[in-house]
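Mind looking over this structure? Questions follow.
With one protein chain held back, the other chains of the complex are shown just where they sit.
Order as written gives the chain letters A, B and C; numbering starts at 1 within each chain.
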Amino acid sequence: MKLHFLLFLAVTVSVPAVRAEQPILFPHSTHINKVHLKCIDCHISADTRDAATIPGIRKCMLCHAKVATDKPEIKKLAAIAASGREIPWQRVYGFEKAAAVKFRHGPHARHKVPCATCHGDMPNAITAQPLVKHNMGTCITCHRQNNASDDCATCHY
Amino acid sequence: MAEHPELLPYGIIREDLFRPLSRAGSKWWFTVTVCFLLVLAGLAAWGVQLRDGLGVTGLNRPVFWGLYIVDFVFWIGISHAGTLISAILRLTDAAWRKPVTRAAEAITLFALMIGGLFPIIHLGRAWFFYWLIPYPNARLMWPNFRSPLVWDLVAILTYVTGSAIYLYLPLIPDMAQLGAHNKPWRRKLYTTLSLGWTGSDREWHALEMAMKLNAVIILAIAISVHTVVAWDFSMSIAPTWHSTMFGPYFVVGAIFSGIGALIIVMATLRRTLHLENYLIKRHFDNMSKLMLTMSLLWFYFTMSEHITIWYGNEPKEMGVFGQRTRGDYAFWFWTMVVVNFVIPVTLLGIKKLRSITTAVIASFGVLIGMWLERYLIVVPTLVTPRLASATSVYSPSWVELMITVATFAAMILLYLLFARLFPIIAVWEYKPHSPEEED
Amino acid sequence: MPTGKETHTDQAKPHRWGMVVDLDRCTGCEACVVACHAENNIAVSNPEEAARGRVNHWLRVDRYYEGQFPDVKVKYRPVLCQHCDEAPCEPVCPVNATYHNPEGLNVQVYNRCVGTFYCANNCPYTVRSFNWFDPQWPEPMQLQHNPDVSLRPGGVMEKCTFCIQRIKRVEESADAGSRPVADGEVQPACVQSCPAEAMVFGDLNDPDSKVSRLAGDGRATKLMEELGTKPKVVYLDRAR
Partner (left out) sequence: MERRNFFKILSTASAGAVATSCGTSTDALIPLLVPEQDLIPGVEYWHPSVCTACPSGCGVLARVMDGERIIERISVERSTAGKTEKLRQRLAAIKKLEGNPLDHVSGGRLCARGQASVQSLYNPDRLRGPMKRSGVRGEATFQPISWKQAIAEASDQLLKIKAEAADRIAIVTGPGANTRTLALRGFAKAIGAPEPVVCSVASWAAERKAAELALNWQGLPFYDVTNARHILSVGADFLGGWISPVHYARQFGAFRQARTEIRGYLAHAESRLSITASAADQWLPLKPGSEAQFLAAVGRILLDLNLAPKASSVPAGVLAAFRGFDLAALIAATGIDERRLRQAVEQLGRSEGPLVLAGASSIHTNSVDAIIASHCVNMMLGNIGAPGGILPPAKAAIEPLTNPRFAEALSQARAIILDEANPLYTAPKSAHIKEALTKAGFVLSFATTLDDSAAWADLILPAHHSLEGELAVAPSTASRVSLAVGGAFVQPLYETQAVPATLAALAAGMNVTFQPATAKEIAEPLLPKDLPWETVVREGGFHADPGLPSVPAPKSKPAAKAVSSPATFSVNPAKFEGDGPFLLQPYLSPQLHDGSLSNLPWLQECPDPASSAVWSLPVEIDPVTAQKLGIASGDNVKLESATGSITVPAYIHPGAVPGVLSMALGGGHQHFGRYASGRGANPLEILALAHEPATGDLATGATRVRLTRIGPGKDLIQYSAEDKEERPHAHR
């Protein structure tokens, strides 16, 4: 409750897109353009389920146990893997709890919404950063353009 | 005591009416301090509510509206003191109105400022109150114009704006006169507010026109505002709220309580600012007659409202009726009838008993009675919902009581500050019309 | 207001969800009440708050006694949001936080709600409940939270949603399989739990659905229909 009050006080200040400090500099471009991985190779359920999922460290280590082990970022990765922890990735997309949004990737993929519509040009992104600013207006505009439902309960329940 | 203050020399009038601006007694400071502390306490209580949630009130299921809404309707009602009276008198050119109008208009503005806060205070998430305002936003969302609460917001904002202008316009000539005040900050304030008033014929003409026009508009707004407040209730389907005559009933009640507030304010000003020469018995006499009329009208409405419920004998409405007349709220109901009808009619209807003192006594009664009336409209209906299983009880918590007390303190505080900054009676209205008579 | 386009453009008619409660089967056991709590992350209060009338149930079982000993009768009636077609709560909300969706659900949008209470006052069934405080979930109770249902903060109104999250899941899987939603496939938590199978849920727009057939039963009544609210919960009276 207190938090909301502060939010209200800060409401006139426009919030810039979060620049997440990622624990490891993960270059999407390398993985997509050079290694030719598809989005769903790592975000395994992006096309079918609600959540796209962020791959676990074991997935990274499948390749990086052998590949590019000499690079400093990969050394960091190996260190975390050795500690028995997960990589503390900062989520760059998501909805605050107060927004009460139930977003599902599945239907969007099924209706052929390209990943880039919401995630921007990830193939050329150097790090995991938000490239597209999301707000309710973006969702609604797209929904209306594509004749998808703009019933509030489509997303909020 | 002078029967006709207009006959006093203008210089004395000016002296009398500007005097309170430069001198403040210890009583003034004491009252201001006490009221200020009470307002702070109220703000603290509100802070607690914002921090912890509406659970700190006595509200529950199904009594979702309580003291805050009662206070809201009450203060909006009080606000009818100024506009209605001053506008009617101004439009009818009643000569005796001169010393009354500004005191009344100030009540309107302050009561509105206070009353207008309550819908925000009672929100579950007060920090999102601005979602009721139609403004373009990234969510592509608009408020629901079908909701009486949105009408309310529009009506009250209009009313606040209108009455602020209405209070301000007649202040301009006085501001110009006060421009020569000795304290620099005051001089600056008055000069700014006077908008460069020179007193030319063109200006006088424009001002007269603006005031007349404003009076007509504000009259319509005032009536509509309280009608809309009544519609918050009557547009719902809750038993006894869904009444076609709540609009006029609320307007009458509002004017009734407004007059009560005005009489008390007038008597206080007369006593404390030594305005015995200006606020004379005739004013109180006239106001008493007005109050008497409203008391009769109020009784007529209350009776019509209840007799139709009783005769109709609709079970759900009778549940509320029973609560009011015979149940948990019977004591307060009959108290209300006594203080709103029996006492005013006796004290003010019998000519021998009518005096400034009895008018003030009756006014206090009416204020209490009208507050009770709102309580008796809001709460008994909610504690007796249509499905008996949801029946509940309500008693306000300390937070609600503190905030209520604080609003009364805020009213007094605002009024005291206003009376120190601005002449409470329009001085220029006493100014002789021929320029030769000016000193 | 949302313009209310259809969720499923391929379907001729949108669903119109409704429920039938057979009071001749209902035993008043309140399995539905707890099922509703478990499904919908409804906050539990405490004895002090309960004494103040702040117990939060989206579905309650009204119980009334009739007559005197030994001829005492007890009436139990599960009361939940009736999802009225002419819902009195909807027009009064100043921010459109409650509205009718294309599937006939009376939706409460928590994130939009500012808490004017007007909807709750105007609900003749008193089925809306309010979050008086931010709900508290002592560790590890949060593990039970249904991720399909938003946690409501303090200050917002909430009520029965006909388990919209379950409707969405079924519709989603039907959509993914390009098939229509089968009758009985959607079951709100209360309906699913009811041991006596007193509650039936389904599409009132489908004349062959179980709920439509039962709603046409001779024992069918609606609660306070005289108010013109057009409820979508149908009660089958106890046979005598």
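FYI, a contact is a pair of C-beta atoms (placed from the backbone, for glycine too) under 8 Å apart; a residue touches a chain by one contact, two chains touch by 3 or more.
Just so it is clear, the structure is predicted and the values come from calculations on it, not from any experiment.
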The chain left out of view makes contact with A, B, C
Sort through A:29, A:53 or A:127 and give me the one touching the missing partner chain.
A:53
Would you write out the residues of chain B that touch the absent chain, in ascending order?
310, 313, 315-316, 318-319, 321-323, 326-327, 384, 388-391
In the complete complex, the non-displayed chain touches which residues of chain C?
22, 24-31, 33-35, 37-39, 44-47, 50-51, 55, 57, 60-70, 72-76, 134, 136-148, 151, 189, 192-198, 239-240
Residue list for chain A contacting the dropped chain reads 3, 44-45, 49-51, 53, 55-56, 58-59, 82-86, 88, 90-91, 97, 104
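Quick note on the criterion: only the chains that are shown with their structure count from here on.
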Touch graph of the chains shown: is it line, ring, star, complete or other?
complete
Winner on C-beta contact pairs when A-B is weighed against A-C:
A-C
In whole angstrom, what separates the CA-based centres of chain B and chain C?
43
Inter-centroid spacing, chain B versus chain A (mean Cα positions, whole Å):
55
Return the distance between the CA-based centres of chain A and chain C, expressed in whole Å.
34
Give the residues of chain B that touch two or more other chains, as numbers and ranges in rising order.
52-53, 125, 128, 141
Numbers and ranges of chain A residues touching at least 2 other chains:
1, 4
Sort out for me which residues of chain C touch chain A in the complex.
2-7, 9, 96, 99, 101-102, 105, 107, 109-112, 133-134, 148-155, 161, 164-165, 168, 172, 175-176
Residues of chain A touching chain B in the complex
1-2, 4-5, 7-9, 135-137, 140-141
Flag every residue of chain B that touches chain C in the complex, lowest number first.
52-55, 58-65, 119, 122-126, 128-129, 131-132, 141-144, 146-150, 153, 232, 235-238, 382, 385-390, 392-393
